[in-house]
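Only one structure is covered here, and it is reproduced in the block below.
Removed from the display is one protein chain of the complex; every other protein chain stays in position.
All chains are identified by letter, namely A, B and C, in their written order; residue positions are counted from 1 within each chain.
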């Protein structure tokens, strides 16, 4: 089973040179730490910044420079600031190539639920609905099952969804999975030491095993 | 009969303190010269400027600072530059209070035609269609008849129109006219020395004379 | 230039009454109109409808309005980090309309720009689509969204001049420019109010035409929600 850091590390392998990327809150934010330095990519923060830099040192903290998780951050040389309408023009217009975000549930058709648990939790969708409706490549970072053992990879979502048929890839603590165009979770890679059987038993939706399923590689 | 300058001078009397104003090409541009200095107003140029200043002196000419008539101009202290989408956001959103523009024809219902003579001249509507569809107050500066004696204030326009039921007021070389909500040209003022009879004979649309018709006053 | 200066926040918000439809700039606590918020708290009005991306935290920003039960309805995209909010919402005391953040931003932008409606892919097939027209363009489904115009927009900028021109700093810009354009009356509070002619016309973020009142705020706490440091 992967740690959160390892999930982030595996997702970072999906990043390509020249991409503009939006990282959601939580595990996705950690991905930034593992993107190879030789790749030039730019991180977008939907509250209005291209070129997210590292967290500031104490002396650099500026309350007017935060990311979408409301964390204090820095800007990189070449950064640009813009308003929220422009930020989502960028996202909606397909200029952001890759979106990485968390999920509570994903269906075998690529539907995603991550913004509401009726009667329990309603924090709102923030920018997630715009992101999943627009980005060309959407990767979900998530735990394969909930802590109390409930399935999260399902035939169809039980929670209110964030977007329809949008997720392309999932990296969980157990596996790398792609969504088949006609529906189904294609098992592409296993976490080190995790068996195909275990993944099968923890996936409620249709799991497709088209080929040998190698272990994930980390360098 | 008024000169072009006098038409502009009479229109300037309609300007109110605190207004944002868009002036079209031709006579409307001249209005700027007659706005009383004690009134604070701001002139908008639809190519992306608030705060049009006077023409530049030779040494101040900047090819990157022009008005919508492509004339070199200057900016005033407090000016702001913006792009064309923002400029028409301003116009369409009703933030520009007063639009003054020329016309080839106006109908008694306030329709205006000023962008096309089929088969002869097609320069395009530029920003005129947006302006007449949006501004709260639209004043037309025009010659009452064409040079060859054709009527221009008509029951309905014969040329392709620029906007429907939008003109509120006309200042011609002969008269100040308001458009009646139910249709008709209400004669409000005569040019010095011009008789009501003459105006009647030069207006093809329904001319309404509700009251005594004073001569225009110039100071 | 047209002069827009008012004395202070109290004068600026004097005619905002109970039942008003307000827009308030800011993302989290970043770029919020702190001085106007304080002045409204003192007025003690109620039944407000507020468009704001977030709802502050329990003891700062719009959270303070919630505590005093000044709000009838919130229109936001994300309302976590606020327990009193959650309590009022779940108990039904507070009406809440949640919208995708980009849809929210664009509805406000459209309002200021005289566009009554537009189409967006965000929210298609979700709860957000309920009661909205869905329509295909080039084979892809979109929702039709209507625009927002406020009675009063309360925005916060870094610098402003007496003609109402505004410049924002960093990510404190966020929703402020669109809200400034979408207010019937827009009140701008700034950290520094300067004479006209001081700001470079090329660098104005909000042209003065959108601003009816401007004043320099008394003080800015600029509270940080997540102080995250490199070590």
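Convention: a residue touches a chain if its C-beta (ideal position, glycine included) is under 8 Å from a C-beta of that chain, and two chains touch if they have at least 3 such contacts.
Since the structure is predicted, the reported quantities are computational estimates derived from the model, not experimental observations.
One of C:6, C:90 or C:115 touches the chain omitted from the figure, and that residue is C:115.
The chain not shown here is touched by just one of A:80, A:121 or A:209, and that residue is A:80. In the complete assembly, the contact with the undisplayed chain comes from B:164, out of B:1, B:137 or B:164.
When the missing chain is restored to the complex, the residue among B:40, B:83 or B:215 that touches it is B:83.
One chain of the complex is left out; on subunit C, the residues touching it are 106, 110, 113-121, 137-138, 140, 142, 146, 167-170, 173, 201-203.
Where subunit B meets the missing chain, the touching residues are 45-49, 54-58, 61-73, 75, 81-85, 87-89, 91-92, 111, 116, 119, 122-130, 133-134, 160-164. The missing chain lies against subunit A, touching residues 18, 20, 40-42, 44, 49-51, 75-82, 85-86, 88-96, 134.
The definition used in the following text is that only the chains that are shown with their structure count from here on.
The set of chains touching subunit A and also touching subunit C is empty.
Centre-to-centre spacing of subunit A and subunit B amounts to 55 Å, using the average Cα coordinate of each chain. The set of subunit C residues that touch two or more partner chains comprises 109. Residue numbers of subunit B whose C-beta contacts span two or more other chains: none are found.
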